[in-house]
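Shown here: the complex without one of its protein chains, the others still in place.
Per-chain numbering from 1; labels A and B assigned in written order.
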Amino acid sequence: MTNLIAYIPALPLAGFLLLFFTGRRMSKSMIAFVGAGSVCIAALLTIVIGITFLQSGSSANTQTLWQWMRVGNFSCDISLRLDALSLVFVFIISFVGALIHIYSIAFMRQDEDYARFFASMNLFVFSMLVLVLADNLVLLYLGWEGVGLCSYLLIGFWYKVPANCAAANKAFFITRIGDTAMAIGLFMLFKTLGTLNIADIQQQAATIPNVTTIALLLLMGGMGKSAQVPLQTWLPDAMAGPSPVSALIHAATMVTAGVYLVARMNVLFLLSPAAMNVVAVVGAITLFVAGCSALVQTDIKRILAYSTISQVGYMFLALGCGAWSAAIFHFFTHAFFKALLFLAAGVVIESLHHEHNIFKMGGLKNKMPLLYYTFLAGASALAALPFISAGFYSKDAILWYSWSAGNGNVMLWAVALTGAFITALYSARLVIVVFWGDMKTPIAQQPGKLMTMPLVTLAILSIIAGFVQWPHNLLHVTLFADLVEKVLPATVLKQGIPPELLLQLIAAVVTLGGAYTGYLLYYKSPHIIEQWKTAEPNLNLREFFVKGWRFDELYQTLFVKPFLFITRSNKADVFDKIHQWLVTACSRLNGWLSLSQNGSLRWYIGSMLVGIIFILALQFFL
Amino acid sequence: MPSFQTQPVLIVAAILFALGLTGVLVRRNIIFMLISVEIMLNAAGLAFVAAGARWGQPDGQVMFLFILAMAASEISVALALVMQAYHQHKTLDVEELNALKDGTEPGFG
Partner (left out) sequence: MILVWMIVILLIGGLLCWLTARANEHAAKWVALVTMLIDAALICGVCFTQRVSSINTWIVDIKTQWIPAYGIGFHLAMDGLSMVMLLLTFFLGTLAVLCSWNEIKQRTGFYYFNLLCTLAGIAGVFVAMDLFLFYFFWEVMLVPMYFLIAIWGDTNRRYAAYKFFIFTQAGGLLMLIAILSLYFIHAAQSGVYSYDYFDLLNTTLQPSAARWIMMGFLVAFVIKLPMVPLHNWLPDAHSEAPTAGSLILAGLLLKTGAYGIMRFVLPLFPQAAEAIAWWAMLLAVIGIVYGAMLAFAQTDIKRLIAYTSVSHMGFVLLGIFSFNAVAMQGVVMQMITHGISTGALFVLAGMLKERLHTRDIESMGGLWSSLPAMGAVGMLFTMASLGLPMLGNFIAEFLVLMGAFTANVPLTVIATFGLVFSAIYSLRFVQKVFLGPSTFQKPLPDFSAREFVMMAALSIAIVWLGVYPQPVLDMVQHAVQAVVTK
C-alpha cells in the first residue's frame, strides 16, 4: 500500500503535464476531464490509502522514489512520508481540491485560457501535496516554493489587467521574504545537525544549541505563506485571482502551509518557549488586526480574505499555546467553510455582473435560496455558532486552550474572545448585507449543477465536520485529536483555570452577541452605523481599518520607495563611472603628451638638444 | 714631426658644429637645414680626424670616411624626399610640412 503514496501527487502532476503540453489543442470538455479528473482520482486514492493507513495502525509510511542529491555529508532524497498529520492535510488538499476543481469546470467555462487555469491548479495541488508529504525539509521547500509559484500564476491569471499582475508580484515577493528566512533556518539546521530529514531532526532536536533562532526563522517562513502580521499584506490583494483560486489556495490550503510547518517542526518549537510565545502572540495580533479590517471592507472577497488571515491567526495562536491538535482541527474545519464561502462568493459575483461591493448586492435570499442556505452554513461556521456549526467545535477548543493550555494565558484568551466577537459581527454583516434587504443589482444567471454540488457538499461538511471532536465536558468524542496526536504532542493543561463550562458559556454568549449586534446594526437599525460613520475620528479609524492598518503605506515608504530610488538613480551603474574616469584620465594624458608631437621639425631638434645637454649635465653633476 | 695641437682644431670643430646646429634650428627652408646638417657632420668628422691625429691612430680617418659615405647616401635620400615633398606641396618650409603632428588628419598644413 505504501507504494501508492507517490500516486497521490503524481496524478495532478500528470494532469499538469498533459495540459501544459497539449492543452491548447484540447477541447474544453477534455481539459475539464483531465484537470478535474486527475484531482478527483487523487482524492479517491487518498481515501483508500487513508483507510488502509488507519487500519494498519502504523505511525508512518515512507516511500523513497529516487536519490535527489548526495554531496559530501549532505544527502536528500525525493521521498514521501505519510503520517497522521500529513494524512489530514492530504485529505483536505485532495478532497477540497477536487470539489473546487469540479466547481471550476463550470465557473471558468467561458475563459479562453481554460487549459492554463487547470494546468496551474493541478500544479498547485501537486506542489501542495509534495509540501505536506515531504520527508525532508528540502523537498518540503520544493513544495513550498511550488505553491508560491502557482499562487503567483493564478493570482495573475487574468494577466492583461496590470493590477492583477501587481497583486501577483506582491504575493510572490512577500512570501519570498518569508521563504528566504526559512531557507536560512534550513541552513542553520544543516550546519548544526548535518541533516534535513524531518524524522532525524525530530530525534536530534534536543542537541541543537540555537533552537530559538531556528524556530523563529522557520516561523518567518510560515508567517509569509500564512499571511501573518507583519507579512500579511499580500493576501487581500491576492483576491485578484479567480474565486476558485481564492478558495483553494488562499483559504483552504496554501495559507495554512505555515500552520503545517510549525506543527511539523513542533519538536523545535517545544524546545524553545520563547519561540512558542512568539507564535502565540503573532497569531493573536494577526487575528485581531485582520478581524478589524474585515469589519469595514466592502469588497466581498476582501472581507473573506481578511477573515482568512484572522482564522489562520487563530491557528497560530493555538499552535503557540501548545494546543497542537486544536490548531489542526481548526485548519480542518476552516478548509471546508472558508472554501465554501469563497465558492459561494464566486457565484454571487458571477451572478451580479462581477459586482464585488457588498452594498450593491442584497436581497439574494429569495432569488437564490440554495446559495443563501449554503452561504449561511459557511458563515455560521465562520462565526462559530454553538453546536450547529463545525467552526464552533474547533474555535471553542482554541479559545479554551488559549487560556488553559501550558503556554496560554488570560491575555491571549481575551484577544481571542474579542476576535470571536468581531468574527461573528462581520459574518452577520456579510450575510445580512448580501442576502437580506432589497435587491440592488439584477441577477444575471443562476449557478449550474456543477457549481451547486460542491457548495452543498461543503455546506454539509461545514456543519457536520466538527462532530468528530467534541469539547471534553460535553461529549467524549476525540476522534480527531486521537488521530493527529499520534504525531503531535498532546495538549498539556494548566492548573487553576476557571471551569471549562464557564468559558464555553462566555464564548457562546460573545459569539451570539456578535451575531446579534450585526443583526442590529445592519438590519434592524442601520441608522446607528450611519450616524457612527459621520463622526470625524470614526471616519479616520474606518479608513485605517479599510487600508489594512496602513501596513501597505508603511512598507511603501520604508522599503519600496527607497529601493526604487536607489535602483533608478543607479541605473547607469556607478562602477561604470569609475572605469569611465580611468578612460578620461588616459585620454587627458594623451592630450598633454601629444602637445609635444606638434610636427615642427625645429621643435624636435631643439628638444633633442635640450635632452643632450641634460644628459651631459648629468655626467657633470653626478 | 712638430707636435700637433689638438685643442684649436677641436674648438674649430665645436664652432662648426654650433653653427650647423644654429642653422638647423633657425632655418625654415629644408634645403638650408640639410646643408646645416652637412656642416654638423663635417664638424664631427673634423673632431674624429683631430682625435685620430692626437693618438696617432688611423681610426679617426676611417670614421671620417664612414661619415662621408653616410652623408652622401643620406643627402641623396633626403634630397629625393625633398623633391617629392616639393612636388606634392609646393613648399619647402618645414613649419608647413607637419603632417606627423599628433591629432591632425593626414594631409599637410
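To be clear about the criterion, a contact is a pair of C-beta atoms (placed from the backbone, for glycine too) under 8 Å apart; a residue touches a chain by one contact, two chains touch by 3 or more.
Predicted model only: the values in this text are computed from it and were never measured.
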Among shown chains, those touching the left-out chain: A
Sole contact to the chain not displayed, among A:Q445, A:N473, A:S525 or A:N570: A:N570
Hidden partner interface residues of chain A, rising order: 20, 24, 66-74, 78, 138, 141-142, 145-146, 149, 152-153, 156, 159-162, 165, 168-169, 172-173, 176-177, 179-180, 183-184, 186-188, 190-191, 563, 566-568, 570-571, 573, 575-576, 578-579
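In this section, only the chains that are shown with their structure count from here on.
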Contact set on chain A toward chain B in their complex: 594, 597-602, 605-606, 609
Contacting residues of chain B [partner chain A, same complex]: 21, 24-26, 28, 33, 94-95, 97-104
